[in-house]
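Every protein chain but one is kept in place in this view of the complex.
A and B are the chain letters, set down in written order, and residue numbers restart from 1 in every chain.
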Amino acid sequence: MTIVLEAKGITKQFPGVLANDKVDFDLRKGEIHALLGENGAGKTTLMNILYGLYGADSGQVNIDGAPITIHSSKDAIAHGVGMVHQHFMLIPVFTVTENIMLGAETDHRLSNDQRKWWQRSLFPQLDVLDRKTVAAKVTDLSHQYGLDVNAEAIVGDLPVGVQQRVEIVKALYRKAKILILDEPTAVLTPQEADDLFRIMHELTERDVSIIFITHKLKEVLAVADRITVMRGGKVVGTVMPKETNLAQLASMMVGREVILKVKKDAAKPKEEVFRVEDLHVLDQRGLETVRGVSFSVRAGEILGIAGVQGNGQTQLVEGLTGLRPTSSGRILLSGEDVTGKPPRPITETGMSHIPEDRQRHGLVLSYTVADNMVLCSYYLAPFAKGSVIQRDQVDANARKLIKEFDVRTPSPYVPTSKLSGGNQQKVIVARELSRPIKLLIANQPTRGLDVGSIEYIHHEIITMRDRGVGVLLVSAELDEIMALSDRIAVMYRGEIVTVVDAKKATREQLGLWMAGARVEII
Amino acid sequence: MDWKRFGFIAIIIIILFGVVVIIGGGQVKPLVIITSMAATTIMVATPLTLGALSGTFCERSGVVNIGIEGMMLGSAFFGWLAAIYMNSIFSFPAMPSLLIGVLAAILTGGLFALLLAVLSVSFKVDQIIGGTVINILAVGISGFMNRQLFFEKGSIFKGQVPHAPGVLPTIHIPLTNLLSPLCETNTACMDVIAAINKIFDQRPIALSAIVLVFVSHFVLFNTRWGLRTRSVGEHPRAADTVGINVAFMRYANVIIGGFMAGLAGAYFTIESVPSFEPLLTNGRGFISLAAMIFGNWTPFGAWAASLVFGAAQALQINLQFFREYIPPQWAFLQQSYIVGLAPYILTMLILAGIVGRTIPPAEDGKPYEK
Partner (left out) sequence: MQSPEEQKSSHPNPFISALHSSINTILVPVLAVLTAMIVGGLVIASVGGNPFAAYIGLFQGAFGSTKALSETAIWATPYIFAGLAVALAFKGGLFNIGAEGQLALGAVASAWFGYALPDVLGINIPPIIHLPLSIVSGMLAGLLWAAIPGALKAFTGGHEVINTIMMNYIALNLTSFLLNGPMKDPNPLNVIARTPEIAESARFSPIFPGLRVHWGFILALLVAVIVWWLLWKTTVGFEIRTVGANPDAAKYAGINVKRTIILTMALSGLLAGLAGAIEVTGLNYRHELGFSVGYGFDSIAIALLGKSHPLGVVLAAILFAAMKNGGTRMQFLTQIPVDVISVIQALILLFVAADAIVRYIYRIRARGERVVLTRGWGG
């Protein structure tokens, strides 16, 4: 098999962390090569180097046997490397055609030297856009590979799965022979992921070689021809799927034995502590994104809401926690009606909330750890007497929580921006779990964290459940939902399409519900 | 441009024109008044249009520019200075001096814009602070040099403001000849054509502003430059990944904005009144930002909004023109305080979203970090 891309001895240092440590990597023609590792292992850094977004400190990259230097994305594209990023690089207000044209506006024409003198552009930058021709080419190309995109659609209006296909067409339009996919299934239902795998196989049949970055073990075994595992900036090893299994891959990823299942006792649920009745919530554009949601949570149980991102979960949680007004419906916490109330009274009634976006909602990054730990309670005794803040109480509280929740920080007075993602999340968890609560809403609580932090937070959530707190867990990671929940609800297009006992549901069934199909459990 | 907004603009313009017509009573023909109002509106809207175009280019590429006021002021001064210098010291004739003045004004605008670009794009300084710095610098430098050169005995001009070489002349476009065949011999129709002709008898910068609106629209929405500029303002990282140099696009667009603001500055001292006063821009730079926002960051929208503001100002001016005809009970309107406040209050109402919210470019105002 010919090697189309080879990276030798790639090293990249960021302040405080060695992201890539003499990494060797090769890609064969027409293969799907998976790059596996947990968050922070260095996979995205390596790919960003290959795509020209970062420069490596040392190392060599060869394409088709010849050494090349890549200083920018333009160079990478010129060498036939295309990348589909985890967070799409698409302009929401542009059409599909405009997004694909961007940066390659006149590629469909002959270059300036090839044209007759009167056809040459005087000022290339002022070249008129020829949307029609490009749109036709885009439609052609997408049909060729079975990707089917509407060239005139506005990208922002397209569902996530289709946007991803636009990204792939974008790379193919630029004649990419090497395609890098960065965590592509993060935003897809299981069925959409299968669709993607089919597309990947069609591409490899046409001699496109694919590098597929992920942290999901099961996928890798399903689709890859070869698997390279990275950990802590180094390559741990390269294996064939047939020769390995989940447990081995997991321990290669983490460096120790990984318990793949969360240990928990059976739930002992008691009385109902939280009830939502026919809730409707509008998003900022006025569209109804939560369309009549009803469910209830009992003390001592975990209700997990599964669903692909973008089906209304964000707006649902915002509505429940008072961050967004609700248009109709009722929310009852411990029997008290908290519908439409702002965050503070809801918190005081006994709700705590681990937000989806920890840096945006959960923390003030420039504040110290101590201040963040009283972010929601600074106005209460003992932290405040009347309007005056009692510094010594705040500091004592911080010290206690840092110890109790094992937050790794040099001191309570360090700004939280200096903490790692896992420790930032621990500050939030410490804050939210250290007061008496009736209901915990955890929204994507382990997104972007390392395995150690993930284990810790899962443990804390189970502990809360065992203490009699009701837990509402919202997560796009189906594995997490299945591991932690006692009951599972699936959210699709703003509605709860089913609520089942966790023990009885299978991955396939949940996947179908997540994709909108209605299936009965036998 | 949605209909609600268009309707708002139309209503305001009709009200403003209507006020003057009514006040003219039966004494002056409505057509004469409307012609005068329209011509004045186009004229005084010029700096606002150019300012709004300036802001549009800057912000479409993602850089908030509240320094337009300072750019206009600085350009007004240096353009005027250049014109006077050429005329008095080098004894150039009037027209070349004025044209050199316009050139100098445009370049000054570009230089201030370069400073803003350096601050905002390379040093990632907060863009509002950067714009404020430009404003303060412009006030300081123009005030300082104005005093130094024209009020100090030992200076080149011997402490006196020399005779300025006038202003740019009105250009008469022969619209009547072009359009009269449409009318045959209908006198009312001929009157209208004559009125239209008179309305477009404008000076060069005013006409350039109108042309630039069309050119800007074409560039922004139909060329490679425009596509790239807009991409950099909406999602710079995406643009970066397809090989577009974000910093270059921002620098270039901010400087283009600077040139437009410079041309606006030239309007004040080379086309409007041939003299310089400290703070002569009087908030026009900020009002053009409101026009830009109201026009939803599009050239035609900005132009329409500028015309509304221009009409408010034109109202004040025309009340002066026709003051003999104003019946006494309306005389209080002449007090500049009342009518003069209209643009400012209008700006605030527009910003409050009275006519609906507008959507800026997604990454407007945020520095881009690789």
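Structural remarks
Following the convention adopted for this analysis, a residue touches a chain if its C-beta (ideal position, glycine included) is under 8 Å from a C-beta of that chain, and two chains touch if they have at least 3 such contacts.
Everything numeric in this text was worked out from a predicted model, so none of it was measured.
Though it is not drawn, the left-out chain touches A, B in the full complex. Interface note for the absent chain: among B:V64, B:L168 or B:L280, the touching residue is B:V64. Here one chain is not drawn; of A:G30, A:G59 or A:G362, the residue touching it is A:G362.
Taking the complete complex into account, residues 64, 66, 119, 123-130, 132-133, 135-137, 139-141, 143-144, 147-148, 152, 154, 282-283, 286, 289-290, 293, 335, 337, 340-341, 344-345, 347-348, 351-353, 357-358, 360, 363-366 of chain B touch the chain not shown.
In the full complex, the hidden chain is touched by chain A at residues 15-16, 321, 323, 342-344, 347, 353, 355, 357, 360-367, 375-376, 378-379, 384, 387-389, 410-411, 414-415, 417-418.
The working rule: only the chains that are shown with their structure count from here on.
Work out the mean CA point of chain A and of chain B, and you get 46 Å between them. Partner chain B is touched in their complex by these residues of chain A: 51, 53, 72-74, 77, 83, 85, 88-94, 98, 101-106, 124-129, 170.
On the side of chain B, the complex with chain A involves touching residues 219, 222-225, 227-228, 230-231, 234-235, 237-244, 362, 370.
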